[in-house]
Structures are given as structure tokens and as C-alpha cells.
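What follows is a single structure, and I will ask about it in a moment.
Note that one protein chain is taken out, while the other chains of the complex remain in position.
Note that the chains take the letters A, B and C in the order they are written out, and that residue 1 is the start of every chain.
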Amino acid sequence: MYVVNMIYFQCDYAEGADPAIIERLSSTNMEQSEGYGLDKHSIRAKELIKKRIGKENADVHLLVGGTETNRIAIQAALRPYQGVLSPDTGHIAAHETGAIESTGHKVLTLPNIDGKINADQVRAYVKEHYDSPTAEHTVQPAMVYISEPTESGTLYSKKELIALREATKELGLFFYIDGARLGYALASPKCDFTIEDIADLADMFYIGGTKCGALFGEALVILNDQLKKDFRYMIKQNGALLAKGRMLGIQFETLFEDDRYFNITKKAVEKALRIREAFEKKGIPLFGTSYTNQQFPILSNEQIKALEKDYVFELWGKSGDKTIVRFCTSWATSDENTEKLISSILSM
Amino acid sequence: MYVVNMIYFQCDYAEGADPAIIERLSSTNMEQSEGYGLDKHSIRAKELIKKRIGKENADVHLLVGGTETNRIAIQAALRPYQGVLSPDTGHIAAHETGAIESTGHKVLTLPNIDGKINADQVRAYVKEHYDSPTAEHTVQPAMVYISEPTESGTLYSKKELIALREATKELGLFFYIDGARLGYALASPKCDFTIEDIADLADMFYIGGTKCGALFGEALVILNDQLKKDFRYMIKQNGALLAKGRMLGIQFETLFEDDRYFNITKKAVEKALRIREAFEKKGIPLFGTSYTNQQFPILSNEQIKALEKDYVFELWGKSGDKTIVRFCTSWATSDENTEKLISSILSM
Amino acid sequence: MYVVNMIYFQCDYAEGADPAIIERLSSTNMEQSEGYGLDKHSIRAKELIKKRIGKENADVHLLVGGTETNRIAIQAALRPYQGVLSPDTGHIAAHETGAIESTGHKVLTLPNIDGKINADQVRAYVKEHYDSPTAEHTVQPAMVYISEPTESGTLYSKKELIALREATKELGLFFYIDGARLGYALASPKCDFTIEDIADLADMFYIGGTKCGALFGEALVILNDQLKKDFRYMIKQNGALLAKGRMLGIQFETLFEDDRYFNITKKAVEKALRIREAFEKKGIPLFGTSYTNQQFPILSNEQIKALEKDYVFELWGKSGDKTIVRFCTSWATSDENTEKLISSILSM
Partner (left out) sequence: MYVVNMIYFQCDYAEGADPAIIERLSSTNMEQSEGYGLDKHSIRAKELIKKRIGKENADVHLLVGGTETNRIAIQAALRPYQGVLSPDTGHIAAHETGAIESTGHKVLTLPNIDGKINADQVRAYVKEHYDSPTAEHTVQPAMVYISEPTESGTLYSKKELIALREATKELGLFFYIDGARLGYALASPKCDFTIEDIADLADMFYIGGTKCGALFGEALVILNDQLKKDFRYMIKQNGALLAKGRMLGIQFETLFEDDRYFNITKKAVEKALRIREAFEKKGIPLFGTSYTNQQFPILSNEQIKALEKDYVFELWGKSGDKTIVRFCTSWATSDENTEKLISSILSM
């Protein structure tokens, strides 16, 4: 349970939502609207998103959560005997209680390199599958799933994304990008691609709301025409067609007016990088190369003890006799708390 | 799309939420809390519900929507070859895009009588199954699903519920009650049971929020110990574990303080019955015997034309050359609009 | 358990297989062959079938049993939210323990007329689905399933089959024919179509072996190119790719040499019709209009008692205070037993 007087850097979904969203929910509360996402707010939110990503022909569906979005998107794309390639650290492989398998599809894992997989790995896996005289005794790879940024906050470069796009196109696989924290990728100074690039490269991707300032909500964008048909049936069957769909419309409308989504995540990343800098200045190593809103310093037990008096953060894993921990920033992280943490780090 | 200057009686989820909910969301927005329903608001909401239904040992899970709740609850209870008995008009049979079947389980329908099924039908079905020398060639009935109130607004009496409980207990079936509009049942002058009775009789039931004044949310109550184990895994696997679970906690906390849930639905039912009375006074027949917030007058084409100039309502079905339509009230239905509708009915 | 000295007309799978099959299994036993249906017998069997049905481009897969064949064929054709239309008496609806539902797909039943459904029923169902403003809240009909002959031994005429083909083509549905007893349909004097017609009209159908003289085995024929891709993956995933696939090849090779399949079923139907004639002569009514190998007389309790002294037959259902029973013939029914039964019927 949350403790009074502690400062939380544990995750990016500890608070409610960007105040503009709360205000909009309040001001529209007595409006009457169509149910199931056919309301004017949902329609406008979808238009704003399509305009922002430069794809008027995209289909956009507003869903409640990330696991829900992944399971519907992947299930909709695959035939029963097909599976999805994912880094072994991918959210669908590691943190969704087998949601993909529960729809009948195996997640085929590839070993991650700094949280990522590359086009060569994909090509090798698919070649090995089809080269086998008994290919039909194994699951057919039919999609590549990645997260941008990855689970450990790292980024695929534009070149890496293009290589994955080319490999999947050539091999006849779909390319799906989980953007639960996409806003933080785009806000990173190390990011060399735009959201338009993502829309050019992926067959489907989603723009995460839950971790980027909304109460909840993920905007799934379908670009490949093959994947568009009857998608609302898929949503309803999965129990994911929100009756008061306006709730999602209002939130994404708010986030995509005046680029609020991008400003929110930009501020969060700036704070995260100031914290990163403090760890570096202090000579504390960091796990991986995250220049997004998650930072993974590798701390000694003494350092953990020193910081956990005032701050809450997540234990992430082991690195020899030290511990990898995670500090997250979000729309709700204050300048004051950021400065306080930096000064605590530097004075350890 | 919704049209300006029209008055909407189409459904009970056209507006946002009871203002107390919006206010609470706003005032708690900057609180930090645990994710995934482990926050203090969710904990308190569950306590309030358990207290109100008189079952300290119940397990309560707060979920987003009704179809989601049904599919998780039913899937969790059944073995792969088992099915669920439902009225042919049941929501799981008719309006969920085969969500139950998508989890592998057949919905076994019984013909409804005024929206309901009875203990004799259940007994006969189960007896026929087990009497067959080839029972294993057919789906094994293992649960009874009903809605209270039903899809057409009618009510099971306490006696009917007890009969279903006795039959299911005797036959070894689970008894599950879909309470998407449970508040309206309890608020009906024809209702002869309490929410404590429901908790005494069902193995599982859910208290609907979406249609009873919340933005979204259904509180699933598990009373049978056999069904409690590992339920959060089921929720997560189905993509239904809301990251900012506090959103659900805050809403049900608000609804179950000071019996707000019951007061909201009470006012809605009163308005619905005044509308019913107007139809009756006018000599217009009603479909079924609904004394809850949904009213189903059977209108001629002229009557429909007269009313649809100012009001929006749903076309429900055919009855000879007339049409059954649906008028709904909710927390958001104003006295003014109710009076206006009544006067329009009477002056047709 | 089977009792000595009784004569069995209970079903068409009580004995082993046509002796030619047993002999061939024996004579080929020491041959070495490829596994998983890639052996020369399977290849030749498929060629013989394709030649016999007049479709060189068909894909033929040899599977073990009927329920297995139905579940794989239907699952392979449908998207997750789609269902299959079937007569309410269809095998997939009534006798497969929800096998279709276990793959996620709802069986959508239409009321049978003498065991059959017609094109008008299909058109009406599909129209109602797409006319609904909330079509996506219900299962999308995407295939029509029928059996030829039906469960009660009746036959669709060529005209009825063409009507179903035209309706499904126009509506964008697949047309699948379960031919568990197809040989008996083709052998009926009332049959006005050929196996070539079936291959012209269906998107997929299967030629039943188990009930038509084989130890086991059903030959699934896929005619629609859309349904051919990767089918062996589907078979393997369903645990239905027989390691010693030659067992199936040898059986169908034997059945499709010299039209043995058709001769076997012809003799069985002739015997069944002589039995039918005896019931008619005796003035005993028959249920439905079966001119295939199953006969359904409606017997009084006295008549049942008289016949069950010497014969075993199946109780099928009730008709007022009488009972519908089933007498089956097969490749193994002897002339002697047939004559004996006829004389018992006539002398009751």
C-alpha cells in the first residue's frame, strides 16, 4: 500500500490523468451520445490521430488496456496454427499471463539484445521453419511483435525498424508495434523517427494512453487493409467494446489536440534524463541504454537502503551482487520531486 | 449520431456518470496508488460491497464491462466440455458475439417465458442429458445463467430464484446471475428480494455499474469458495486487469457510500413506471411485464411517427403489424423530460 | 455389451471392415513407407478420389474420424467471430460435445424440416444479421453446414443443393457438406445427384469411410482454393496427423478401386429398403422419408417387445405414445439376417 510522505517513481501509472482530461470528462458529462464508440468524441479522436500520423485511410480503434489490445490485434491477424515472433522480454511473452496462448497462438521468442530483436534473427527463424521437411509439425511464424520503446526503455532506430519492415514484407509476416509507451520513445533525444514513420512501417501499432497521461486507453491503428475487416466483431467478442465508448474518445481527443500527448511525454523524458545524468555523474552504472522515461540504475544494497527511505522504486532484477532497479517518470512527476531525487543521488 | 433538441430515452448509458463520481475522480486525481486494483479505493469499494450484501467472505472483483465479466466468470467456472444454460434471450446467448463460445464453451439455450427460465426446465434438460446412454457425445450442462432483471426488464421472484438455487444445487450446477441492471431490479416496487438474498442464492453474481450510474464498471461477487482460487490470473489473461484499477475502486466506493447506487436506480424506476402508466392510461399495450427502468410499449406506425419527432427510443421487435419499442430511464433522466414524454403520450 | 444370438441392426459401424481392406492391410504390412500421409498408398488414394469426383485440382486429406474432420475443416475456414449455420439436428450441433465451440466458433442452428435446411432459411438468417445496426454484437454467419444424407437418413435433392450453393455464393458463405454416410446417399434410388455434383457444389465435403465399410477414415475434399493453404498444419495441430498415414491410404485406395465404395453402400441400401417395405406393408408408419441405409419405424411398445427378442436396434425418440427406432444396414448386413427381420416384421 502507498505510504504517506514517500515519493513515488515506481511506475508511470500511479496517478489519475492529465488534468485536461479530467476537466473534459466533467464538462461533457451530461451530453447524450451513441454507445460503443460511435459517439462524436470517438469519431473526432480517430480523425485527430489519423491526421497526426498522416494516414487518412487507417482504421483506428480505441481500446481500454494494453494486454487487451495485444490479444485482440494478434488473434485477429493469425490463422490458428500461426504464431508471433517476439523478444523473450516482450510484454506478450513475459507479462500477460499467456493471453496470446489463451487465444490459441504460440509466442515464438527470440533472444533479446538490449531489449530488441533484429531482422537477421527474424530471417533466420523463418528460413529454418520453411527449410524443415516437417515444417507443419511446428508453429508457423506469421507476425513480428516488438515494443517501441522496449520493456527496458531502449529504442529501435529508424534503420532497425526499416530492416524489420523489409524482412517481414519479404517473408510474408505482419509487423506489429506495441506502443504502450510510444509517447516516451518519440520524446527521447535519441529518437530518430517520427510517428508518421511508425505508421509507414507497421501493419498495426498502438498508441498507448494508460502510461502516457490518460486514465486508460490505447489507440490501435490498423494500416494494412487485410487486417481491417470486421474488427469491431473481434473487439466485442473479446468483451472490449466499451458501452460508454465516449470515455475513450474524450481522452484521446484531449491528448491529440495541440499535441498534448507529445508535450506530456516530452516533459517526463526530460526529467528521467536528468535523473539518469545524476546516476552517471555519481558513477553508478545503468542497465541497458534507456533514454526514455524509465531508468535502470544498478545499485548496491547500501545505495538501495539510502534511497528507499524517501523514494519508492521497483526492483527489476539482479546483476551480480547488485540490483537493477527502475525509476519512472510520467506526466505527474513534479520538478520538485525530480530535484529532490537528484540531490539524494548525488549526496549518497 | 445524436441530434440536437431531441430527447433521448434510447438506453441507460447515453450520458457520463453520476456527478458524485466525476467529482471524486477529480479530487483524487493526484493521489498515487498501487496499480491493478490493489489500491485503497478498490479495497474500500470491495469492503463496502461485502458489507452491503452481508457476506464478509465473498471475493469481489471490479471489472470494466458486462461481456468481459460474463466471459471471465463463466470460463473460470467450467471445464472444457461443459456448457452454460441460458434463456434463449440471455445476453450471453444473443448479444455478445459468441464471447462464451470463443472461450470454448457452448451456451445451451432454453426457451424463455417472459424473459425467464425456470427450475423445471433446468431439471428436465439436465435429466435428459444424464439419462442419455451417449451423454458424453453432448455438452455437459454445468451452470445456469440468468439476468436479474432480464433483458426485457422482467423480474424473477424470490420464489423463482430459490427454486433455481435448489435445482442447481441438487444437480451440481453453478448458479450465476448477471446483474447488469441489478439496481433497477432492486428498485422495482414488484421486487420481493434484497441484494442479500441474491448473495445468499447465487454462486456468483455481478452488480452492474455501467448501466446504473457509473462511467463503466461491474462488481463481480464470488460466493462459492470453489470459484475463488486464482481469479486474478483469469482477469489478467483476459486483458481485463485495469492498470489504474483505482478508477473502478473510486466509482464503486462512491456508489456504495450512503446507498447511492440504490437511490440512483430508484429514481430511474419511478420515472419509468410513470411512463408505463401513461401508456397504460392511453390503452397502449406493453410487451412483457417490466416494472424496472425499461418499458416496451407496442406502437402502431402512426404512434411511432408521432413520438419520434421529439424523442429517441429503440426499435425492439415486431408484434403483428405493430412494433415493440423500448424506452429507458437512468440516473440522468430529468423530471422535466419525463413529464414532457408523458404529456406527449397522453396527447397522441 | 453385445449378446450372443442377437442380430444387430443398431448401427453401421458394428463390424470391422470390408474384407478387401483387411486383406490389403495384411499384404502391405511389411512395406516401408513415409509417415504422416506422404506414402504411396495415400498419394494413390487421393488420386483415385480426385479422378472419381472429376476434380484434378482438389486437395484431399485423409483423416481418422468424422468429428475430427468437422472440427478441423470448420475451424480452418472461419475467422474467430464467425459461426456456422447448421440444422438443429446437425451432427455438429447435437452429437459432438461442442467440438466446434471448443475451437471458439458458435454453431448457429436453423430449425430442420425433415432433417434439412433450405436456401430461404439461410438467406433470411444472413439478411437479419446484416440488417441489424448492432450486427457486430452477434456471431457472423460465414458457413453453411449440412449432411448428405442427413442424420435422419433423408436426402437433399440436387435442386436443393444448387439453391444452397447459390445462396451461399451470393452471401459470401462457405458451403460444407458432411458426407459421413455419403455412400448411402449416392446409392439411394431417390438420389438425383452424383458425387461429381457434390464436388461441383461444395467448397469442402468429406467422403465418409468409417460408416461405409472402412475400419476408420474420412476423406476431406477441399475444392475452394481459399481453404487449401497450410491445411496440414491444421491437421497436425489438432492431433490428427496419423503417423502411419498409410493405414488411411490403403483403405481409401481399396474403396476407390473398381468403385468398391459405391457397391458396398448400394447393397446396404437395397437391404434397408426391403426392410422399409416390410414396415410399410405391415402398415407401420416411418419417421421422415429416409431412402438410405437408416430406417426409422414408429413402433408401439408391443411391437418393440416383439422385435427386441431377436434384434438389436436403437431407440431414437418419441412420437406420441409410440417410439421412433432406428434400423441400420451396412456392408456387413447379411441377406439371411435381412430376410429373417423382414419375416419377423410381417408376422408381428
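Just so we're on the same page, contacts are C-beta pairs under 8 Å (C-beta built on N, C-alpha and C of every residue); 3 or more make two chains touch, one makes a residue touch a chain.
Computed from a prediction, not measured in an experiment: that's the story for all the values here.
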item: Residue among A:Pro80, A:Gly153 or A:Pro297 that touches the chain left out of view; value: A:Pro80
item: Residue among A:Ala119, A:Val139, A:Ala202 or A:Ile275 touching the omitted chain; value: A:Val139
item: Omitted-chain contact residue, chosen from C:Leu215, C:Leu255, C:Ile298 or C:Val325; value: C:Leu215
item: Residues of chain B in contact with the chain not shown; value: 36, 75-76, 79-81, 103-104, 134, 136-137, 140, 230, 232-237, 241
item: Where the missing chain touches chain A, by residue; value: 80-81, 83, 94-98, 101-107, 134, 136-139
item: Touch list for chain C against the chain that is not drawn; value: 1-2, 8, 11, 13-17, 19, 22, 25-26, 28-35, 38-40, 64-72, 96-99, 102, 210-211, 215-216, 233, 236-244, 246-247, 332
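The rule is short, and it goes like this: only the chains that are shown with their structure count from here on.
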item: Chain located farthest away, centre of chain B as origin (C-alpha); value: C
item: Chain centre separation in whole Å, for chain C relative to chain B (CA means); value: 43
item: Distance between chain centroids, defined by C-alpha means - chain A, chain C (Å); value: 50
item: Contacts with two or more other chains, residues of chain B listed in rising order; value: 96-98, 102
